[in-house]
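Working notes for the structure below.
Here is chain A:
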Amino acid sequence: MTETAPIRIEDLVVDYGADAVLTGLSLCVPAGSITALLGGNGAGKSTTLATLLGFVRARSGTVRVDGIDPGADPDGARRRIAYLPENVALYEHLSASENAEYLLALSGETPAREALCEAFRAAGLQEAAWSQRLAGFSKGMRQKVAIAVALLRRTPVLLLDEPTSGLDPRATADFNALVSAVRDRGAAILMVTHDLLSAANVADRICFLDAGRIVEDLEAEGPDRFDIRALHRRFAVTERAAAA
Partner candidate 1 sequence: MSLWIYEVGLILRSPVALIATLLLAIFAGAAVLAGLHEVSRQQAAIAAIPAAQAEDNAAVAVRVAESQDAGSAAYYSFHPTWNAPSTLAFAALGMRDVSPHMLRIRALGLEAQIYDGETFNPELALPGRFDFAFVLVFLAPLFVIALFHDLTSGEREAGRLRTLEALPHGGRALWLRRSGLRFIMLWTALGVPFLLGALVSRAPLAGTAAFVVIVAAYLLFWIAVALLVSRLRWSSVANAAALAAIWLVLALVLPTLANVVINRALPVEQGSEIALAQREAVNGAWDIPREDTMRRFYANHPEWDGIAPLPETFHYKWYLAFHQVGDESVADQVQAYRTGLERRDAAARTLGVLLPTVGVQAVLTRLARTDLQAQLAYQNDIRAYHQRLRAFYYSYLFHDRPFAAADFGRAPTFVEGG
Partner candidate 2 sequence: MRTTLLIARDELRLMIRNKVALIAVVLMTLLTLTAVASAWSHQQHAADLRARHQSEAEQAFDAQPDRHPHRVVHYGHFIYRPLSPLAAFDPGVDAFTGSSLFLEGHRQNTANFGDVRQSSMLVRFGQLTPAFILQTVAPLLLIFLGYGVLSRETERGTLRLLLLQGARRSQVVGGKLIALGAVTLLAGLPAMIGFALIAGKPGASALPMMITALGYGAYLALWAIIIVFVSACVRRSRTALIGLIGFWAVTVILLPRVAPDIANAVVPLESRLQTDIAIGRDLRRAGDSHDANDPHFAAFRQSVLDRYGVDRIEDLPVNYKGLQAIEGERLTSELFDQYARRAHAAQLRQNRIVQTAGLFSPAIALRSMSMAAAGTDLAAHQRFLDQAEAYRFDLVQRLNRLQAESVSYANDTASDAGADRRKRIAADHWRQMPQFLYRPASASDLARAALPGLLVLVAWLSLAGLLLTAALRRLGGR
């Protein structure tokens, strides 16, 4: 099962010169599941994403995106990844659909108009907003545009960077529902977050990252999924460790 997982990281070591950022990270996200990566500042969360996207080269270890090594073939890896940065910034003077079309073109795809409409609908973007310029969009609406693009691309991997920071509770709930829907289509989703509650709500697995490696790995169990109190304690410990 782990051999075929769309996201597979083994003993990953990444350093920026003398600074070791990832010190033997192993992580596996199977298809149709959501893994949340939690950790304090500087724990290596963003580096993990950057390595998957091929922006950062591994010193040692294995990284595979749908079987492809992003260090050797970044374009190949990126073809299999949909990535949402913390703030989805798009072209303000283009409309939602123009933005989507452009991003899709940059992904090598030219979807039919109906497919785009369907994706927007699936992403929960109101029809009135489709042809509006992006300038007035909220963060949640921008994310929906990006998710629509991800849906259309049908990538096996979805990477989310702090997707719920700055969203109000209602928008967070919407977003979580949307991400769950993407998972149900079979994508492997890795989300880096500070938002414990949201992670507990939507993730199938929560990993705590500290000093460049996974220090705790929890899987959702039963109807309550996670023990929120235990998570909080755990989170406080990693935060303190990061601060120290």
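Candidate entries met the following condition: all candidates are chains of the complex that A comes from, given by their letters.
As a working rule, a residue touches a chain if its C-beta (ideal position, glycine included) is under 8 Å from a C-beta of that chain, and two chains touch if they have at least 3 such contacts; residues count from 1.
Here the structure is a predicted model, which means the values were calculated and not measured.
Only one of 1 or 2 makes contact with chain A in this complex, and that is candidate 1.
For chain A in complex with candidate 1, the residues that touch the partner chain are 53, 55, 74-76, 78-79, 81, 83, 85, 87-94, 101-103, 105-108, 110, 146, 159.
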